[in-house]
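Note that this complex is displayed minus one protein chain, with the remaining chains in position.
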């Protein structure tokens, strides 16, 4: 009998996510973000969160919706442009922001998912990112020691999933979703299409179900596009 | 125009692989080993090699064929059972053997492929594997510092590939082939089926072509089974 | 005294619902045959598979689908394939709930030796050092004494170690024992027909016996 991770919906999935916790949210820009869970977090009104995510959404979508309700105490991200409310909270000191290189963000997630306590990266050497951090030289090149993230929840969005928790992503919506899925103490996956075990090709699975604690089929995906660019 | 990595065959692929070099060979047991390239290495008679591979083949197949010809100076592996010639060379001192934990083998390859100079692993703490290595405590647990491999060539075997070097593996023949493919200074991939760019689904590729320097369609795969076990 | 199948059957009772389990070579492999139907369990093979199924029918044998013991196997619905790095990543990140493996020696503080006998052939540690360094729960399946009649439950291991302070429970042909955090083998159950005295004789390390020791139940 295969282990079943299915929960009813986003509300059920985040039921025990509480004030003051640290959460990871997958996505790059608005691509591959867990829309249903973000909506549920906004509805639940959970506060004082530390959010780890590459971006902070835009004013009226993605993590921007949580910022608007002042649910976020601290944001750890690599790029936070194009968000007026974010800017206001940052400048007023309401929001604590830690900006880190995008690769460092990915590797600190990966480290957590691989049971590595820390990793070495050359990104940020000689910059303010290196301040207060251990620098070590290997083979003539300097590296920063960066520690694994420790997140209470990771919330990711996949294209397809099965009730055993196996996930498949589409195109560039994969981004941070894989490494965050592997990094959460509790990982919640929302998927566009949830199927029974055996319906996904085991060879094509991007994240094995062992990393996933709760999974549900989301609904009403808006999948907003930040920069629609077309060629004639 | 897509970059083309195709070479004619195994002989062409290993043409500049020379005596004394360090090579990685993918596979777990005899599953997913680069049969064509091993045959070409045996035929070429290149010597004094340092081989990094999870196993050392069996007496008359896999890396065992190279051991038989005394082409291997040093073997870095995690498990080398069931190989009489290996045992003889080890006991006679002809062969230098470094046994390392299987996860450490995988991570030292991965580190090379990810540009990480070293990684921390708990495997081997308190054992003879830790002798002479740096031990560091993170969050109350001890870890060993293990350095990235530095291999002149990585030789892997995939199920399908395209001329741009993209690879897809089948079932458990994936094993070390992915991380080794990413780790070689020059990586050679032999595949059962080589197709044109565009024939593989970009979403299903296990190793992107950027890691692969030479690719060819192999022939006459024996795919020997070490332990055929069936249920009635 | 239990035979190998009975040891495997007893260990199967330790497997919890909704758990991910890594089975070593030998007796541990047999455990899969005794999982109750109502228990959801997913077996990991560290060469890159979650959802390992039984051995294949002759017609379904696939050289590309083997377990860590190099045996041909099958996949169950819901299985997932991955590479060796991710496999040991999930082991080190403690995503695998239980590891069951064999041992040559276990010490009373939970050290384990199972990969090398100096002077004899060294086959290598394979994935054992990774598994014992990280598993949340480790159960050892082994004979209580070696071929020379010497106890394998020792004060300190004499063979090169695979890992330290990691074994939580031991199931042998004679007994089920817990390794206490503060050290010592706590006798939990006797095999049918085996006396506490028999177990005392076969155990060299510190044996802790409190109250009546029940006989194993198998139902």
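In this document, chain identifiers A, B and C correspond to the written order of the chains, with residue numbering beginning at 1 in each.
Operating definition for what follows: a contact is a pair of C-beta atoms (placed from the backbone, for glycine too) under 8 Å apart; a residue touches a chain by one contact, two chains touch by 3 or more.
Worth saying up front: this structure is predicted, and the values here are computed from it rather than measured.
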item: Which displayed chains the unshown chain touches; value: A, B
item: Touch criterion as defined above, residue of A:22, A:36, A:50 or A:178 at the omitted chain; value: A:178
item: Residue, one of B:65, B:144 or B:182, that touches the chain absent here; value: B:182
item: Among A:110, A:164 or A:212, the residue in touch with the chain that has been omitted; value: A:110
item: Residues in subunit A touching the chain absent from view; value: 28-32, 54, 77-81, 87, 90, 97, 99-107, 109-110, 121-129, 159, 169-179, 206, 223-231
item: Residues from subunit B at the interface with the omitted partner, ascending; value: 1-4, 112-116, 162-164, 166, 182, 196-198, 202-203, 205, 208-211
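Keep in mind that, in the parts below, only the chains that are shown with their structure count from here on.
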item: Interchain centroid distance [CA atoms averaged], subunit A/subunit B, Å; value: 33
item: Two or more partner chains touched - positions in subunit B; value: 107, 121-122, 169-171
item: Per-residue overlap in subunit C, given as positions that touch at least 2 other chains; value: 49, 75, 81-82, 85, 88, 91-92, 134
